[in-house]
Every structure is written in C-alpha cells, then in structure tokens.
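Here the complex is missing a single protein chain, while all its other protein chains stay put.
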Amino acid sequence: MDELIFFINRVLISGTVLGSIYALGAIGVTLIFGILRFAHFAHGDMMTMGAFITFVLAGLVSMLGISVGIPTAILVMPLAMVVTALIALGIDKGFYAPLRKQGVKPVTLLVASIGVTLIIQGLIRLIFGAGTRSLYGNEPKVIFRIDTAWMGGSRPITITEPQVFMIAFTIILVLALHFFLTRSRLGKAMRAMADNADLAQISGINTAVVVRITWLIAGALACVAGTMLALDVALMPDLAFNIVLPIFAAAIVGGLGQVYGAIAGGFLIAFAETMSVFNWSTMLRPFKDIMPSWLAIPDNLALVPTEYKLTVAFVILVITLLARPTGIFKGAST
Amino acid sequence: MSFDAVIDVKDVTKRFGGLRAVNKCSLRVERGSITGLIGPNGAGKSTLFNMVAGNIVPDSGTIYFDGQDITGLPPYQLFAKGLLRTFQIAHEFSHMTALENLMMVPSDQPGEDLVNVWFRPDFVRKAEHHVRQKALDVIDFLKLGHVKNELAGNLSGGQKKLLELGRTMMVDAKVVLLDEVAAGVNKTLLQDLAANIERMNQELGYTFFVIEHDMDLIGRLCDPVIVMAQGEVIAQGPMEEIRANPEIIEAYFGSPVEAA
Amino acid sequence: MSTASESRWFDLDNPVKRGVILFAGIFILIFVVGLIQGGANAGLLLSQALAYALIALGLNIQWGYGGLFNFAIMGLMMVGGTAVMLVSVPVNQSFWAGEGPMLLGRAFLAFLVGLLLVLAARRVDRIGIRGGWRVAVIALAWFAGYVIYRSQIDPAAAYIEANNGFVGGLGLNPILGWLLGGVVAAVIAYIIGRICLGLRTDYLAIATIGISEILRALVKNMDWLTRGTQTVSPIPWPVPLPQDYQADGVPIVESFIYARFGFFALLLVIFAAIFWLVQRAYGGPWGRMMRAIRDNHVAAGSMGKNVTGRQLELFVLGSILIGMGGAILVTFNQIFDPSSYQPINHTFVVWVMVIVGGAGNNWGALLGAMLIYIVWIISDPLAQVIFVNISNWSQSMGWGAIPEIDSRALQMRVFILGVIITIALRYAPKGLLPEVMRRES
Amino acid sequence: MALIELKSLVGGYGGVPILNGVNIAIEQSDIGVIVGPNGAGKSTTLKAIFGLLKVTSGAVVFDGADITNAQPDKLVPRGLSFVPQEKNVFTSMSVEENLEMGAFTRADDYMPTLKWVYDMFPPLLEKRHQKAGELSGGQRQMVAMGRALMSKPRLLMLDEPSAGLSPRYVIEIFEQIVKINKSGVGILMVEQNARQALAFASKGFVLAGGQNRFTGTGAELIADPEVAKSFLGG
Partner (left out) sequence: DDVKLGFLADVTGPIAGFAGGMVSAGNLAVDQVNAQGGILGGQKLVSITADGACSADTAGPAADRLVNTEKVTAIFGDYCTGSTIAAANTAAIPGNVVMISPSASAPTVTTVKDNDLLFRTVVSDAFQGAKAAQLLLSQGVKEVGVTYVNNDYGKGLADQFVKSFTEGGGKVAANVAHEDGKADYRPEIGQIEATGVQTLVIYGYENAGGGAILNQAVEAGSFKLFVGGDGMAGDALLKSRDAASLEGMILTQSSAASGEVYDIYAKLATDAGLVPDTTYGPQSYDAAFLLALAIEKNGTADREGVSKALRDVANAPGEVIHPGEWQKAVELIKAGTDINYEGASGPIEFDEAGDVAGGIDYFVIEGGKIVNKGQIQ
C-alpha cells in the first residue's frame, strides 16, 4: 500500500501541481497568442511582477494587522490582479501597440517582448534586490497530511495549502476563460478578432478595446499564476523566467490559442518530467519476494538521470508535435 | 477521338472528414486539347486539381501523367515533368515584386545552384538576362507594366489573378491546369487572354485543363467539357451538348436573371 | 520619391545611404568605446562582436532568407564549441593508453546495433505489420536500442571519468576546429531539419528550443566527452597570445593589442569571405527562389521548387555559420564551459540582433550583431554610471540611496539592453537596415 | 438628398494616390454598380468609404453628414455595411456566430433580423452551427452578406459578390441583392460580371485609373458601344 501512496505523492500530486503551474502560465500565453497572434515572451516576467505586487500588498495588509483564515497573499490577490492588469495594459500601450500599428511580423513583437522581459527583470531587481523571499511572511504554510491508515498505508498523503489553492484556481480559471470566450459577446468579439482582425473591424468591433481587454485579462491571469507559484516555491526575481520555456512548450503543445490545450499541454509536460525520473523500483518492491533471485531490483530504476528531466519533456514535446503539428487541440498558427 | 491521354485519372477518391469531396472519379485529358471542367460550387473540382498537381495526396485511385503513375509525387517533381498549375485563390509571392514573381518561375535556372552563383557568374548573368526579358514581355502582355515593381501583395484582386496566369507563360509546359483564372478579371482583358490561350494551344502545343464558371469563356475555348457534381463526373462532351442537358441546366446554370 | 529627400545626404529612406550612415554611427561608437576603454578592449569587443555577427548571419540565412524559426542557436553553438575543443586541446595520453578507446568502441558498436534495430523496425510493414502494431514495434526498438546503448556507454563513461577525466583532444590547429564545428553543426542541423522542418512557425520554434535544450543537457552531462560542468581550458589560439608577445619583450599593453587585433584580422578575413559568398547568393536567382519559398511555400512548390530540400539547404547552411561562430567564441575565450550557455544569452540575443538589425538584410545582421553586442558590453559601465548617479541623487534628496547599489546598478544592464531593443524596434520596426526590395529601373 | 456621395475623392495607401477624384452618388432606392479594368481603384473606392485607407482630399458624405476618414466601428452604427472581396467570413466561427458578429454594434434585440436573414438564405438556417470555413464558396458568400445585413444597414457595399460562384449562384445572389434593395437598403457594388450586374443596376459607374470615365444608368452603359468595347469585353 505504501508504494501506492508513494506513487500518489510523488507522481500524481507532484505532477498535478507542476502541471497546474505550467497550465496557469500557459493559459495567459495561449490567450495572448490566440488573440494578438504573437508569442509573448515577457509573460513569465509579468507573472513574477504580479507575485511581487501581491508581496507588497500583503506586506501592507499584514502591517495593518489584518489576518483572516486564508493566507494574506490570497486575500490581497484580487487587488494585485487589478494592478498587474493595469501594468500589462501600460506595457502594451508603450511597447507593442506602436509596433502593431506598423503591421510588423509576429517575430518582431516576440523580440520586443524579450526587451520588455529584460526591462521588467531589471526593475524588479532594482526595487527588490536579487534575493529570495517568502510570500508566507509570518504565517505558517499549512501542510495537509491525510492519514491513510484506512486504506492500509503507514505514510500520509501530503499536500500543502497553496497547492490545493493552485489546483483549484487552475480549474476555475480555465473553465471561466473558456466560457467567457465561447459564450459572452465580448469573448466572441475577441475570437472574431483572432480569426480575422480586418473583418472584425468592418463588423464594427472596436479592435482597440478588444486588445485592451485582452491585456487586462492576461495581466490578471499572470498575477494569479505568479502568486500561486511564489506561494508554492518562493518569491525571487527569476521566479517564472526560469520556467518560461516549459510554459511555452505547454501552450504550444496544447495548441496555441486553445484554452483547454493549455491544461493538456501543461499536464503532458509536467507528467513527462515527473514520470521520466520517477524511481520505478519502489513500485516493484512488493514483488520482491516473488521475483527470481537473479533479478534483483536495482535501487534506482528511473528512465533517465535527473539531469535529463527537462530533456524528456522536450522529447515528448517534439514527438507530440510530429504527430500533431499544431498541438493536441489543433491550435492556431501565424 | 484519339486515345492519347496526357492526364488520366482513375477511380480517385479524397475524403475530408465525413465528406467525399472527390468520389471514385475517373477522367482523361487528351494531349493538345483544351478541356473544360465545370460544376457547382463544392463539386470537388479544385480538390481534383490539387491531387493532379500533387498538392494533396488522394486517399485511393491512381493518376497518370504522360503514361506515368504520378500519384503522390510532390508538386515540384510534377513541374519538372511539365505540369503547371494556377490557383483559384491567387497564391502570389506577396513580398516580391510582380516582375520577380514571374522571374522565379523557370525551374532550371543555373542561378538557383549555389556553385554556379559563386563560381560561374557570367553563366548566371546570361541566363538571368534571358529570364528577365521574357518576364518583361509577359508583364507587358498582361498590361501590368505599370505595376511591375509593385509588391505583388499590393496588387488588386484581378491583377493577382493575371499574375497567376502570367506564370504559365514563363515556361514551356506540356500541360497547364487553370483554376478559375477568369474570376475577377475584366472581360475586355479576358478576350486577349483567351486568344493567347488558344495561340499557345495551337502554336506551341500546350494542353490546357480549365476550371471555369464563365460559360462564355468555356464555350469559346473548351472541347470537350467535363461536368462534375458531388465529387463525380456526371457528363462529358462538347459545350453545346452540355448546355442542352436539362439536368445540368437545373443543377448548374439556373434560370436567367431578370432585370430589376 | 520626392526630389527634395534625394538631395538630403542623410536620407534615411535610401537603403544605401541609410546603411552608410548607420555603419558610420557604429564605427563612431566603436571608436569612442575604443578611446574610452583603450585599444586592447576595443580589439576584444570587435573580435567577439564579429563572431556573433557570423552567428547572426547564419540565423539571417535561416530566418531572413527562409522564414525558418530556428531557436536552436544555443545548442548549435555548443556543438561547435565542443568540436573546436576536441580538435584543439592537447591529446590526453592517459585516455589513449587505457581501456577507454576500447570501451568507447564497444559503445559505438552498441549504438550501431541500436540504430539497426530501429531502422529494421521501421520496415516491418514489409512483413505485413502495419499501423498501430508497426508504431509499437518501432517504439519497442527505440527502447531496446536505448537500453543496449546505455548498457555499453554507461560503464565506458564511468571508466573514463574515473581514470582519465575525459577523452581529451587531438591537439590540432583551432582553425580546423572551427571548420569541424561548422561541419558537426551542419550534420546536427540536417537531422533536426529532417525531423522538424514540416512544423510551422511557433511550433517549429518550440521544437527547436526543445532540441537545443536536449543538446545542452547532453553536452553538459557527457562528462567523459566534454568534461561537463568541470570546464576545459585553456583552448589554444590560432594566433599568438599576449603572453607570446610578452615573451618577445613586447610591453603588456601593446601585447594585448597585437594579440587581439591579430585574432580580429584572422576573423575578419574569414568573415569577409563568408559574407561575400552569402551576399552574392542572396542577390541572385538563388536568393529570389528562397524568398519565394519563404513567402508562399505552396505556390513555390507548384512552381517547381523543392521546398523541403531548399529549406533544409538553408537550415544547414545557416547552422554551419552558427556552429563556426560558437567554435570561434570558445577559442577566443579560451574556455569551454557548458554551464555558461543560456537560452537568453545565446539564442534569444541572436534573434534580437537579427531583428533589430533587419531580417533579410545581411548588412543588417552585421549591424545588429555589432550594435547589440557592444550595447551589452558597455551597458555594464553605463548602467553603473546611470544608476549610481540616480542613487546619489536620491540620497542627496534625502530619500536614501538604493541599497546594494553596486550590484543592483549592474543588474540594471539588462534593463538598458531591454530599453535599447524596444527603442530600436519602436523607431525601426522592420529593423535598422530593412530588407531591400529589388526593383527594376 | 443622396444617401451617399463621394465628392472628388483622392486617396491611396501612402505613396502615389490610387483614387484621383472619384465622384459617386447613390440614393436609398438605388443599386449602384462600379465596373472597370483590373487595378482601376474599384475596391479602393469602397475601402475609402469605409475608412480603411486614408483619403487625402475630397469628401464622403453619408446621409448629409461628413464621414471622411471615419473609423469603421463608428460607421457601422450609422448604417453602413461592407462585404469585402476576399476573407469575408470568420472561418473558425459557426454560421450563427458570424451573423451575431454582424449585429455586434446593435443594442436592441437582433433576433428578428436573424430570422429575416435565415428566411432570405434558407441554407444558412440548416448550417447554423457549422463552421463557416467548412462551407462551399456560395454559402460563404451568403454568410458574408448575411453578416453585413445583421447590422440593419441603410447602405450595403459589396465587392465582387459573384466572383467564383457558379452561374446558378450568380443568379441567386443577384436576385437576393435586388430583393434586399427592395426592402429599403441602398446598394453599392463592384462587379466584373458587369453585363449581368448592369442589367439590373439603376446607376452604373465606369472607373479607370482612379477616375470616373462614364456614369449613367445600367442600361445606358450597356448600350454605349465604347463602354462595351473597352470595359465589358465587347
């Protein structure tokens, strides 16, 4: 039984948490790609920025001595989302809108977003320094240890409070975004613009407004993703920049512009990473006694060494793309 | 009727999802003819062209070109065998000038090989001069002289179609597939184009296979005319016969329009 | 068009004048940097900038000519670096004297066996195994091949790492290594191209990023071949080092200048030759064909161009330059350090160079590489000047200094680079030297 | 008063002007047809009315108000509607969503209009949940027109609505246009099927080189031997 619990802890929960992290980032990436048709490289740093804004607000709130049942960071997150969304809007106004007006190629916007990445990174380091902080401040991080005696286990199933929040938020956001895009008038206008911007304009849709709303949503999403990530790991200036490649991989392998694709892609990459270095020898241990003696189970029976963890994820990515050239959910392409 | 078929399509099928766009279709195009292909929208005409020209691979069936099985060969190999096509929706090279659009067409240009470019500049230059002269002639013929330096992407809808047609005049092809070149082209200019197609057919021996909704043009140029509907060939013969067929009138021509 | 603008000498709409003006600007920039930083430093900047220009030229061939989203630049540079390291560092006698070669030979045989298995599995349709079963057999063959190869390479690697450090080099001329770097990168690019070139735009980009990461993981962790994180140095130079001049009695400052400009001169000759070839190809029918394929590959295919073949040609050609550039940088820095390769510093920055410079224009790639590289290097002192002053100012205003100003000011160099990139794109969205349209008179 | 009037319109895409003084006037009851050689500036004229390119001199007057260089999203609520020559449907959206997009600027209930459009183009009702990208050429053209009609326009502008359609659909589309016009919508369209279109046009304009060459009723233009020879293919 303990082996199964171990599997749950190390593969199911771990993979789900990592998958949620990737998916949370990827829905923002996929939204911007779906509507504005470019790979917004700075999304990772918008996530980091969102986390730092939450950090500042949480600091203010705890200075006021307010404390409720949930972590302060989550309490202040709605406000942080608004702030991040407004900054995202400003970034678009300042950097991308002038380029779009000139009708540049998507790759030029991508390169501009690399510039924006560097600017955000510099500013965060200037203001907050390069060190690591904790969004948990003075509060303890609640760890749920679910006793498994009832199913004959001796070890608990472990999951932390931010992880529960993260999984919940991922599901809520993906569903909300999907329904917003397919059901609401504005959401449809956004899809129309993604499909054919000229025709959308001819139909009387104010495309400038649509772009603005896209950035507001993307900024808010980035803030949630960054805050969740910082709650689970720690808050540092290169928080999301380090995982921006797997996030993009998730968005792309899921199919660019496809909200459900972000989840599929995120989980595919995450589970590929997790399972490839999972030590399968544990799972075989119950069969130790019935195995022939010449077939001793080695201590470590992982598919690849951990150095190659991301490599496996990328191999899966390449294979998936070869089988489905525009991602699992048939994404858009420029 | 001679039995010298330059294109011979046998039992070709292509499905898109549940839809059989082309369904067990068989037809032949005689060498030296101008064969018309008509049929309602969505009949599968362009899909058939795409398969003959190698742009899509049929699900089943065989296509022969000049007696050879060419099923599934990529377009560039078919081009080398002398098969050239135009696209219904103009496929111009939008970031190149109109002139360059024509100059890139000939495939045996020595300048397309790096060794020649680097080490035999004179050879390349001579060939280039030749190609340019030809392209200029074609462009003048199409009355596009004033936009020859314009990016093809900036041309008007009809001008793009003309460019599409102009490509066919850049090379000596055995067979040319024309997919609705007339749509969007001014009728006066179309008269000249039709005359030119006839001339190429008679003087140079080109075979044309033409999809067209302009019945005047089909009537003027084509014999025989093949009628497709729902992925299948439903009739074949000279235009007068087709025009007289009541079923085709019902399905395809409709009743004449009344003035407002 | 108007005559008024033609008469202005600073007419930025005229491509030639624009190029001359911008290059004059770059030369002034280099000159000023040289004045402030000294000749030795300028020689170093120029050499590295030119190596990056070679890489940018490679990417320009792939993206500017062919519209191929290659984001595997880092991986190809690492491959080039590995090649020059293996060619030029001295022979490791202990490796050749020991069991290592034999073990590696066995691993190579195992690799061949694995390869044969996979190739054979791909042909099982001949014996009537098709569809899902065939895929299963192929997957099984891959797995078996992997296990067989690992079973041989793991002990070989362990043995070499334990007894010899790594396999060592061949002790040959570094220039040979640069060539080999190009060749190996070409081979890898050929394989990548065969696998991935069917993918479009962003999908191709992420696939190549993935492959780049795979290459990085391999080079970084194959300690028996590359020493991995333990680094290899010094990598010999093809021209005399400052120390060599000093041994002949040249004073230190001059010795730096001689050595650096010696290297730069060699590089310049190579670069000029390559640039000429590339430029010439692009100007002719070959370039026209490539632009046509970039524009509309469906139409180009129907016009008789072998699209996949030509794209592969571009991909390989560009990768040769990227591999060579990577090799040259390793030689110049005299160290091969797999850990110091980062996607942002090696892949994305080259994209920035090409896009800011002007995709599809070789002069633009050269200009962009020079500009971005020099900005990156002088952003170090520049950021300090700016932000230390800001800090002092804010201190004098009574708002307190920026804490840890020394390091934070330096961290702002990425900010400065970011600002330069966005400003450049803002005012020259098609690049500083945009692709020139060829028009007949 | 004319529903729409172009007064000596000059404009282009930057660089040399394409339109060199175009004059057009249409009443609400009119079907106006623009014909002319390729590259004459016909499409450019429609785009200029709809604010899709820069007009440098001259004016566009709609219903007495100057709308020169106004943005499209301001024009749709005023009662203008435009079907471009190509790319005129949202391919990844369903037929009904395409039509809804046409009613985007309307605050009132558009269900009656939707019903009206479905009545006019019965095939669309059948395919209402199918993606527009999966339709045949003729059905796409119907979607495009339906989308334009959803805003309840007073002026409908069409760029080569019959191009690529089989003769039967050409007839059908023209019949619909006449019907729409009869329901009180002014029509301004560009056609290369010029004879057929001029046959029911109340006003015809021949454009060449960005300028008016001939203006008259449809019948007059067909009858004019010079127009017929130079522009209508003899």
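Going by the order they are written in, the chains are A, B, C and D; count residues from 1 in each one.
The criterion applied here is as follows: contacts are C-beta pairs under 8 Å (C-beta built on N, C-alpha and C of every residue); 3 or more make two chains touch, one makes a residue touch a chain.
Not measured: the values here are computed from a predicted model.
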Displayed chains contacted by the hidden chain, counting the whole assembly: A, C
Selected from C:N164, C:T226, C:S255 or C:N362 as touching the chain missing from the view: C:S255
Touch with the omitted chain, as defined above, among C:W178, C:W224, C:F261 or C:F332: C:F332
Missing-chain contacts mapped onto subunit C: 36-38, 40-41, 44-45, 48, 220-221, 228-231, 233-234, 241-243, 246, 252-253, 255-256, 259, 329-330, 332-335, 337, 339-342, 345, 376-377, 380-381, 384, 404, 406-411, 413-414
Interface residues of subunit A (partner: the chain not displayed): 6, 9-11, 14, 17-18, 21, 125, 129-134, 136, 140-141, 143, 145, 155-156, 158, 160, 229, 232-234, 236-238, 242-243, 270, 273-274, 277-279, 281-282, 299-300, 302, 305-307, 309-310
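Here is the rule we go by: only the chains that are shown with their structure count from here on.
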Distance between the centres, which are taken as Cα means, of subunit C and subunit B, whole angstrom: 44
Chain centre separation in whole Å, for subunit D relative to subunit A (CA means): 46
Intercentroid distance (Cα basis), subunit D paired with subunit C, Å: 53
Those chain pairs that satisfy the touch definition: A-C, A-D, B-C, B-D
Contact footprint of subunit B on subunit C as seen in their complex: 277, 280-281, 284-286, 288-289, 291-292, 294-296, 298-307, 437-440
Subunit B-facing residues of subunit D, complex: 13, 31, 36-40, 42-44, 85-86, 136-139, 160, 163-172, 174-175, 178, 181, 192, 194-196, 199-202, 229-234
Subunit A to subunit D touching residues, read off their complex: 185, 188-189, 191-192, 194-196, 198-207
